[in-house]
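Rest of the complex left out; these chains stay put.
A and B label the chains in the order they appear, each numbered from 1.
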Amino acid sequence: MANFKGHALPGSFFLIFGIWWSIKYPLRYACKKNKKVCSFGSKVGLQRLEIIEGATKAVFALIGMIAEQFVPDGPHLKLYNSEEKQWSHLMNWQHSTMYLFYGISGVVDIITHTTKAVPVAIDRMMLSIAVFVEGFLFYYHVHGRAMLDVHVHLLLLVAVFGGALCIFLEVFHRGNIILELFRTSLCILQGSWFWQIGFVLYPPGGGPEWDQMDHSNMLFITMCYCWHYAFSLLIVAVNYGIVTWVVQTKMKNGESLEMELLKSREREEDSEDEI
Amino acid sequence: MANFKGHALPGSFFLIFGIWWSIKYPLRYACKKNKKVCSFGSKVGLQRLEIIEGATKAVFALIGMIAEQFVPDGPHLKLYNSEEKQWSHLMNWQHSTMYLFYGISGVVDIITHTTKAVPVAIDRMMLSIAVFVEGFLFYYHVHGRAMLDVHVHLLLLVAVFGGALCIFLEVFHRGNIILELFRTSLCILQGSWFWQIGFVLYPPGGGPEWDQMDHSNMLFITMCYCWHYAFSLLIVAVNYGIVTWVVQTKMKNGESLEMELLKSREREEDSEDEI
């Protein structure tokens, strides 16, 4: 969907996952150091969490695929227009393919954490492949469009391929908090940048259009991308700080973190509702 | 051989190896975890298997080289046409060179697993080099052809260089099941994509030709490549599931896996016959 909503949808998905990760990983890290107080750190609890995460990913991917296929001007599962002798709605099909691989990654997550027959690192490998495929399709996707349009999408590729590489490294360094936070920050960057692309290419509310060929617009957008990343780092840092502070406070009070975890989940659902 | 058969031949080689690996590596992984029941896991058995695999690789490479050299319009080992003062049949010679390196890799496999004087990781290093050389030659191979022709070959390079990198990593992480399955999936992708190239560039049965300069064809082909990979992942996953299920059933029955292994080999030969 080459319109505002078509960028806001994936943007929201990435933002939700990024913000969730920015709570989950610091929480796990803090719990690992203070084993007594956290019931969160239990193996069964973590596994259940991973399964829920995988299922959410798969559902998001399904929503994305259905949206791309069955919007009014979508392909409705029709790939080849035999009357006009040409492919129909290739853009929507490409987006569907991107969602498909995230869906596979979600399913693999569920399988990995429900059975013991599969090596756990497979979930990271598959996520890395999904992210790489997204970048791979984007790379050819924007061929032949206006300069600014191409540029904003290519900038996205830095986050995408950076993320794919980071997740691939996690196959070998599983549970490395540095890589997990790095991935989180790139995920939030991707999410917020999708929204930015929507605002730049399809100004909502009939705002003024951006001059697609203006060189200074390109320079500004590149810099803007860095600001998004600084902002993304800030979110990760703030959430890290809050989570660590809460865990340490709990540790002193000797209370269970169970409740806190529930709250954080609710908060997550709230942010989901907002978007 | 720039025709349908010239792409179907290597495609079949890669498919056979890919499907074989998608049985072998899950089998070894399942056996490692259930050591009692598997006679497959024995060191001598595995070594013999590696030698057979190496010999098969070398034979396939030899068949490929002979086919490229002695087809009716081939070079018949003649490199320079001194009458016309120019190189003759450079394409066939380039293909022969690609096969040559796979042949070397096969020979190195055999040597590695028959003598103890050679470090074992050499087999992966040599395979990585062979795959890299294939990609290296392909990269310059397609210089100056039609757009779609170039594009379908360049897409192949993603699988080829990805494979070379993955195998190079195996030099340091030998026996890592994640890397082995990743390599397997890329190998199947290469095999099926060779068939796809054949169908696109030389439609068999006098089908309609593809418009080589149509931009939407390029977009479709890129997406199609991703579908091939999704399909390849499916094959690996299904075979992994079957193998794991069989091993676990056997484990319960306490029977030897010897018979199963024989069957899997037969199945492989069947699929070889089909192609």
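We take it that contacts are C-beta pairs under 8 Å (C-beta built on N, C-alpha and C of every residue); 3 or more make two chains touch, one makes a residue touch a chain.
Keep in mind it's a predicted model, so treat the numbers as computed, not measured.
Of 4 total copies in the complete assembly of this structure file, 2 are presented in place.
The criterion applied here is as follows: only the chains that are shown with their structure count from here on.
Annotation, subunit A versus subunit B: rotation angle of 90 degrees from the Cα superposition, expressed as a multiple of 5. With each centre defined as the average position of its C-alpha atoms, the distance from subunit A to subunit B rounds to 33 Å.
Those residues of subunit B whose C-beta lies close enough to touch subunit A in the complex are 29-30, 158, 173, 177-178, 181-182, 215-220, 222-223, 226-227, 229-230, 233, 240, 244, 248. Touching subunit B in their complex are the following residues of subunit A: 86-87, 90, 93-94, 97, 100-101, 104, 117-119, 121-122, 125, 129, 133, 136-137, 140-141, 143-144, 171-172.
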